[in-house]
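The structure is given below, and queries will be raised subsequently.
A single protein chain has been removed from this complex, and every other one stays in its place.
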Amino acid sequence: MHSFAPPALLPALPELVLVCSAMLLLLIGVFRGEGSSRLVSWLAVLALVVTLGLAVRVGLEPRVSFYGMFVTDPFAAFMKTLVLLGSAVTILMGMRYFEDHGIARFEFPVLVMLASTGMMIMVSANDLITLYLGLELQSLALYVVASFDRDSPRSSEAGLKYFVLGALASGLLLYGASLVYGFTGTTNFAALATAVSSGGAPSAGLIIGLVFVAIGLAFKVSAVPFHMWTPDVYEGAPTPVTAFFAVSTKMAAIALFIRFLVEPFGPLLAEWRQIIVFLSVASMILGSVAAIAQSNIKRLMAYSSIGHIGYALIGLAVGTSSGIRGVLVYMAIYLFMNLGTWAVILCMRRNGQMAEGIADLAGLARTQPGLALALAIFMFAMAGVPPTAGFFSKLYIFLAAIDAHLNGLAIIGVLASVVGAFYYLRIVKVMYFDEPLAAFDRPISAELKGVLLVTAIVTLFFILLPDPIVGPAQAAAASLFGK
Amino acid sequence: MIIQTIMFYAFSAVAVASGVMVVSARNPVHSVLFLILAFFNAAGLFVLMGAEFLAMILVIVYVGAVAVLFLFVVMMLDVDFARLRSGFLRYLPIGALIGFILLAELILIFGSWELAPSVATAKAAPMLVGGISLTNTRALGDLIYTRYIFAFQTAGVILLVAMIGAIVLTLRHRVGTRRQSIAAQLARTRAQSVEVVKVRVGEPVDGV
Partner (left out) sequence: MASGFWGGYALPTAIVVGEVIAVVVPLLIAIAYFTYAERKVLAFSQLRKGPNVVGPFGLLQPIADGVKLFLKETVVPSGANRIVFVAAPMVTFTLALVAWAVIPFDYGIVIANINVGILYLFAISSLSVYGIIMAGWASNSRYAFLGALRSAAQMVSYEVSIGFVLVTVLLCAGSLNLTDIVMAQQHIWFCIPLLPMFVIFFVSGLAETNRAPFDLPEGESELVAGYFVEYSAMTFALFFLGEYGNMILVSAMTTILFLGGWLAPFGVVPFTWVPGPVWLALKVAFVCFCFLWVRATFPRFRYDQLMRLGWKVFLPFSLLWLVLTAGVLTGMGWVPVR
């Protein structure tokens, strides 16, 4: 018999707590039957918050467990915080929406929790097998929640489209992973790093494997040219689910992208930088240009998220500690402005129907000035107008790019954000200068109000107190390069 | 050794041929049957490699369960393959291009393939512990429940998600269907269901 020491469970404690509470909530939901969705939702939020606390505490120092398959460090803790925040807020925002649409079921919070578990495993992956399993756990739950409104053809279509393309992406990723394994003989990230740095010139097979894994991950972050599913899925899925896609999923996928490229393949920076630069430039340009023609705000947000991923990838292309810090700050701020925007979109209801056109916002400043002000703040932030947080997030990225002599990339980034500013500011113009339509339904639920307030404050006053975000981001980025 | 070699080529050739037939058969049911044949040959290849446990699991899980349900669905659906194939020629050039690129890459990769020197020993290592040869069921178990316990448990959670997903997307509680309640049937007593009535000739019975 082999004698194996039992693995240390502490590093995976947050995941264990989350997955166990998800199963517990599933049982509660099943035994209490219909109508337990509100209770389960609140308990899910509670579990996510507890997990968040644990993740932050556990991630203070680097720990590796499960025979090298799983790692926690400040980087993981930072990204897990963002993921869990996104998930908790999604559940909060979704409660009213699902009740109003008659699809309030307790499975939604449970699936969100399980998806979050998958995302946390992705963030903590230290092995190609862990990477793939985390990704599949997350994706499978997402396919289901995308078609959660199962009687709506659009929602079903969104789920199916996401499933088919997601399966294709997983296939490419697995193909790449098998090549990487075949050419290095290991799936462990630490062992891969040694294999890559010691072997001299990398073999063609390893590079092609790397490219395929990168393509698979690019699908998940929806970087151009692997973005085709994004607008349709964002438009078709129920709005809280779309918010979840736009926020938590992106956090986990970008964290996985960073860890995969920087940790095992750090020595091959020169090889993968070209790929990331291409993805980044294409995403920024397409995100800015294609969004101009959109009239549906959910589609607009889809293109916006594609563009934002482009900016974030600049930081990854830089590949230094300051570049990664830039990405982390960018993603944190992206989380707040995006959650805020989605909260506003969830408030856009007339006579119990969702109003998703940009034209529906006309004259909002006169009918609901508070809501209009909040959306204006988020739009300015997205466009990167100072002094909002969005400006600083772009600033960190561009500065890192210039430091690394990627001036061209920085210039394209600035140009793209100028073009992008057009459609963000158009929304502000529609709200403030067009003739008002009928007001949206009131009252806005307390949960949405709370989300709006907090996100708006963070977005607006980041300039005064940047440290709670930038400090941990710095530590997280350093932890990735410290090893 | 000659028999093994012959069997290897036989299994591989049939597997590849049936793979081709899966995509080119006109009748979807035939496609699925060829898929099953391909699974069988893959299982045969596993046996040749000495991985008998994997071979049996492949047959049990894929052929015995997955493909049955697959066949089930394909038989019930009226798939019009002619219509599905209508775009085939239009997409052929781009499909062929991508296929060609992948092929070129594969050739490139195999050009640079070399077996790591440690592979031969690594292949033999886990099967021999303390000089005793293990059956590969035990060797797999030794690894799955120790070294790969995290992956194993995560895979379990993935299956749970799949189950929840299937239920969420398909389970409907129809109103108006009569379900059998066995507990209620068993709890019925004679007093609740039978009433003895004295019937007099020429007079109506109450309540009937």
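Order of writing sets the chain letters: A and B. Residues in each chain are counted from 1.
Everything that follows uses one rule, which is that a residue touches a chain if its C-beta (ideal position, glycine included) is under 8 Å from a C-beta of that chain, and two chains touch if they have at least 3 such contacts.
Nothing here was measured: the structure is a model prediction, and the numbers come from that model.
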item: Contact list for the unshown chain, restricted to visible chains; value: B
item: Of B:L35, B:V59, B:A151 or B:V168, the one touching the omitted chain in the full complex; value: B:V59
item: Which of B:Y9, B:F72, B:F100 or B:Y145 contacts the chain that the document leaves out; value: B:F72
item: Hidden partner interface residues of chain B, rising order; value: 3, 27, 29-30, 33, 36, 52-53, 56-57, 59-60, 63-65, 68-69, 71-72, 75-76, 135-137, 180
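Here is the rule we go by: only the chains that are shown with their structure count from here on.
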item: Approximate Å spacing (C-alpha centroids) for the pair chain A, chain B; value: 32
item: Residues of chain A touching chain B in the complex; value: 1-2, 4, 7, 12, 19, 23, 26, 66-67, 69-70, 105, 107, 110-111, 114, 117, 121, 129-130, 133-134, 136-137, 140-141, 143-144, 147-148, 150, 159, 179, 182-183, 185, 203-205, 208
item: Touching residues (chain side chain B, partner chain A) in the complex; value: 105, 108-109, 111-113, 116, 118-119, 122, 129, 142, 146-151, 154-155, 157-158, 160-162, 164-165, 167-169
